[in-house]
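Scroll down for the structure; my scribbles are underneath it.
The block that comes next holds subunit A.
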Amino acid sequence: MSLLVGAFSTACVLAGVFFFVAGTAGLIRFPDTLSRVHALTKADNLGLGLIVLGLLPLAPGLGAALKLLLIWVLVVIGGATAAQLIGAAAARDEHAMPSPPSGGRGLGEGGVP
Partner candidate 1 sequence: MTAGLLLDLLLALAVLGTAAWTLAARSQFAAVIGFVVTGLLLTLVWVRLGAVDVALTEAAIGAGATGVILLYVVARLRGGEAEISAATPSRAQRALAALLALSVGGALAYGVLSLPDPAPSLAEAALAGTAPLGLGNPVSAVLMAHRGLDTLLEAIVLVFAVLAVWSMAADHRWGGRPGPVFQREEHGPLSLLARILPPVGIVIGIYIAWVGADSPGGKFQGGTILAAMWVLPWIAGLVRPPSVTDWRLRLMIAIGPLTFLAVGLAGFVVAEGFLAYPPGFAKPLILLIEAAMTLSVAAALACLIAGPPERRRRA
Partner candidate 2 sequence: MTATTPEGWLLVLALTLPAGAMLLAFVAGGRHAQRIALGALALWLVIAFAIALQVQRGGAPLAYLIGGWQPPLGMALRADGLSAAMLLTGAVVLLAVALFGRAPYATPRGAQETRAAYAYWCFLPALAASLAAAFLGGDLFNLFVALEMLTFTALALACLDGKPSQFKSELRYLLFALIGSVLYLLGAGLLYGAHGTLDIALLAGRTRADAPTLVAGALMTAGLIAKMALFPLHLWLPPAHAGAPAAASALLSGLVVKGAFVLLLRLWFWVLPAPVVLNGGTLLAALGAAAILIGSVVALRQERLKLLVAYSTVAQMGYLFLMFPLLAAGDAETASRAWLGGVLQAVSHALAKAAMFLGAGLIAASLGHDRVAALGGAARVMPITVIAFAMGGLSLMGLPPSGGFGAKWLLLRASVETGQWWWSLVILSGGLLTGGYVYRIVAAALAPPAPGCEARPVPRAQELCVLALALASILLGLVPLKDLGLVRVGAP
Partner candidate 3 sequence: MTGTDILALAACGLVAIGLYGLVAQAEVLRKIIAFNLLGAGVFLLFGVVARRGAGAGLAADPVPQAMVITGLVVAFAATALALVLTLRLYQITGAATVAEDPPEPTAPDS
């Protein structure tokens, strides 16, 4: 049983790491902002999700497991918002002539702990 759980955890974490690597490669290799963000958020959310999934059976109790899930949910929310904001900013820059950003736009990550 514990062997099975160990194998499941290892597999999930390895898969998660693979998605992280893939996402990072996309961030570096893709040509424009939108596809970069796309690669990053998709891969990171999935990657972190798999890592959390792999760690769940190893959690010492229900509380710890819930905390792990909460971390994943928060990162997904934060990542989605950041991606939206970056995407909107990129779209603005493409349509309008490049203009100095106004006020405090682009500070979306500010709220994520």
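Quick note on selection: all candidates are chains of the complex that A comes from, given by their letters.
Just so we're on the same page, a residue touches a chain if its C-beta (ideal position, glycine included) is under 8 Å from a C-beta of that chain, and two chains touch if they have at least 3 such contacts; residues count from 1.
These numbers were taken from a predicted model, which means no experiment stands behind them.
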| item | value |
| --- | --- |
| Options 1, 2 or 3 - which one, within this complex, touches subunit A | 1 |
| Of subunit A, residues touching candidate 1 in the complex | 70, 74, 77-78, 80-81, 84-85, 88, 100-101, 103-113 |
